[in-house]
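Other chains dropped; remaining ones untouched in position.
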Amino acid sequence: MWRARSAAKQVWPRLAAVLALVAVWQLVYQTGFFDHVVLPSPLQVWGSLRANVADGSIPRAAEASLIRLLIGFAVSVAAGTLAGLAMVASQFIERSFGSLIIGLQSLPSIAWLPLAILWFGLNETAVLFVVVIGSFPSVTLATVNSLRQVPPLLERAGRTLGAKGWRLYRTVIFPAAVPGYVGGLQQGWAFAWRSLMAGELIASGALGLGQLMNASRENLDTPEVLAVMVVIVAIGMIVDLAVFGAFDRRIRTRRGLAVAG
Amino acid sequence: MRPAVTGPDLRLEPSPQAGTAPAKVSLRNVARTYRSARGGKVSACTDVTFDVAPGEFVCLLGPSGCGKSTLLNIIAGLDRPDRGEVLIDGRPVSGPGPDRAVLFQEPALFPWMSVAANVDFALGLAGVPKTERRDRRMFWLGKVHLSRFADAQPHELSGGMRQRAALARALACEPDVLLADEPFAALDAQTREILQRELQRVWVETGKTFVFVTHNVREAAFLADRVLLMSAPPGTLVEEQRITAPRPREFDDPLLAKVVSDVHRHLIKEVEKVVAREIGG
Amino acid sequence: AKSAGSSTTLRLGVFLNLTHAPGLVGIAQGILAKDLAPTKLKVVPFNSGSDASNAMLAGSIDATYIGPGPTVSLFIKSGKVAVVSGATQGGASLVVRTGAGISSPADLKGKRIADPGIGNTQDVALRTYLHRNGLKAKDEGGDVTVVPLEKNSDSVQLMQAKQIDGAWLPEPYPSLLTSMNLATQLLDERSLWPGGQFVTTNLLVSTGYLSAHADVVKKLVKGNVDAIRFIQQNSDRASQIANTELATLGGKSLDPAVLSKAWAEMTFNWDPVASSLRANAEHSKALGYIDSVPSNLLSIYRLEDLNAVLTSIGQPAVQASS
């Protein structure tokens, strides 16, 4: 009962925001100020969404993209977290490769496409490479930042209790950093999404939302472009609500930190 | 293991045991200067030399800011002296270790663990087998009157309860050396007295070495084999007072009253220096 | 925002690619500016057909050089565009990797052939060609793998890495591939079309602009014809000029060897070869890329101005029908 009510409390403001957005969109559409080919009505987009869901193209694309995303993101989290730990553990690594990794972060995904093709060819691995290279620097940075926020007192307490090296990180510093880390992962997740959309263009044969959006765009099928955008935003919101948000709320409640969302 | 009790004694030299049995903790001309954010330098303590014999209970007293926490951190291996050296069992300290438990001035509980998990975690690091941990933990949480809060998260405890939880965590590990920084400051007089008695009992029964920072002269007199008094900052040792009253002690022991008033007198002198400096500068 | 444009400035889109040479040369030589005067010319370079299409629909350009694919899309989606002239013909071919053992259409079986993307003009051409030779793409249930490219230039790396065996692409990529000795030409697309003519670049205007500023469009058409005539008369020089203009507008000049090769693959002519647009649309429909060929497709052509200009210089008129 309590769970259901709290879930409703979480969901309805989100619905309200979406409805407000749709209402504004409909109004703008009705002014006729923008050509209806480039700014279709919410209803047209809804129609395109339904059609694309019905014929299975959006579900198939979404599934393919999500699988890539999950694999790529998992690799990024593993690699980024390790890199972040290494950077915090050693000032030399931080200053040398750490800085390089941060420099890499500014490179757009398209810059990696040629290299990905070169190294892996036109296949899934190349797409995953683009996702990983696009999101692991962000995870690294998030890891470093969250580890640095750890109150020195907790680290000292852990060390005097006899934790050191890897164990100190695993049992004390890392858990202490978790609230900031989860927030940082959200950024990494966004980077992964965006890189995926670029990566899926490598082999546009690769079924996926990025490819679908690109094809619709070339085809000037704006309702379909927007339908794909809606799907991406919806997935983003659901993941935020059900994964990051839920996790974040749990951690914060347990530790007596400010809770919201 | 218990140092020979010799009677009231005042000296600034290392205590005689240092020569016979090797000292458990040994500080030699330790000095620590902090570089402040503004660029200036602050000397926290200087030229501190003392030995703590195995199984000895030493209390460290001194005016606020005289470097007591700094010294404790250095003994714990969390900080390094700029000059001088610290030896544990004759070997230089290279870092913190589970042989020296530390009770910080603020209770440093891990906020993501329940009170029980905090204790269990420490027990695990100290190598206590899983099967034993529950009993040890329940025993010590009982001692600090927190049995009913074993499953609570640290943020759900009051200030004093947190200090008690941290105390239980440290004692449960039965470290060779316990370094405590005013562990009872946040407690009411009665709870404090109960825990002081408990600590005395633990010490008598286990023969561990204690270095105990406190601001309460009566507490020091009640607990310590020896009281070390530090000067106004930058702190250095100015007084050493051996307390020979037999144990278990009582608070109204007349022998203690003399120690208390002696230490008080010295402390006043040091604090007055601080005040004079304030007024002068 | 929507606007009917103004008669004082014409905003003209051009793609930074050699296939848009009439535009590039017209701009570089000041031919367009001269013919348009006193109307000013504002050049808007773009990177993809869909960007130009969007800009057209959003009213931020009035006219543009553009390929047949986006031309048809724009017409089907909005109907508010008109082709007022052709510009370039030809310039697409199928090249196959040296050493891939392809010497006839039948050899394409089981191979991997790249094209610029699903539904693109060359994609339609490739698939239609496969059908004609009794082959099918893998996604249609056949056994030729069609590899859509993110960027046409990726074909070079892919061919180098033997990831593709051939590519059906617009210039300058076929020339680039052959001049690097990576590939040889299997087929010049012109050979598939009657008279070797198929359209590569059109000059498109928005109908809104056309009805509001018919006089300016007329001058634009004249400028286009003048530019094409300049190219026809000074082929070599024009190729250099177009190549230089690519860099001026923010693109990159081509290697001289590639330039001359690619240039030879194209024909610059004002005839928009309406028949090829129609055929292309029919092929797209056959492949299921569009639902139907609009019955009024040929109404996209508004060639009165072009024919008037042609008459005035003694050239034969062109027709949208047939």
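The first chain written gets the first letter, and so on, giving A, B and C; residue counts start at 1 in each chain.
Following the convention adopted for this analysis, a contact is a pair of C-beta atoms (placed from the backbone, for glycine too) under 8 Å apart; a residue touches a chain by one contact, two chains touch by 3 or more.
Bear in mind that the values here come from a model prediction, so they are computed numbers and not experimental data.
Engineer: For validation, list the number of copies of each labeled chain in the whole complex.
Structural biologist: Per the file, total copies of each protein chain kind: A x2, B x2, C x1.
Keep in mind that, in the parts below, only the chains that are shown with their structure count from here on.
Engineer: If I average the Cα coordinates per chain and compare with the overall Cα mean, which chain comes out closest?
Structural biologist: Per-chain C-alpha centroids ranked by distance to the global centroid put A first.
Engineer: So, what's the distance in Å between the C-alpha centres of chain C and chain A?
Structural biologist: That pair's centroid distance is 38 Å.
Engineer: What's the distance between the Cα centroids of chain B and chain C, rounded to whole Å?
Structural biologist: Here the centre of chain C sits 85 Å away from the centre of chain B.
Engineer: Of all the residues in chain C, which ones touch at least 2 other chains?
Structural biologist: none
Engineer: Would you pick out the residues of chain B that each touch at least 2 other chains?
Structural biologist: none
Engineer: For a test of understanding, state which residues of chain A touch chain B in their complex under the given definition.
Structural biologist: Answer in residue numbers: 153-154, 156-164, 171-172, 175-176, 178, 251, 254-256.
Engineer: Which bits of chain A are touching chain C when the two form their complex?
Structural biologist: For chain A paired with chain C, touching residues are 33-35, 37-38, 113-114, 117-118, 121-122, 201-205, 214-215, 217-222.
Engineer: Using the touch definition up top, name the residues of chain B that touch chain A in the complex.
Structural biologist: It comes out as residues 73, 76-78, 95-98, 100-102, 104, 106, 108-112, 121-122, 125-126, 153-156, 169, 173.
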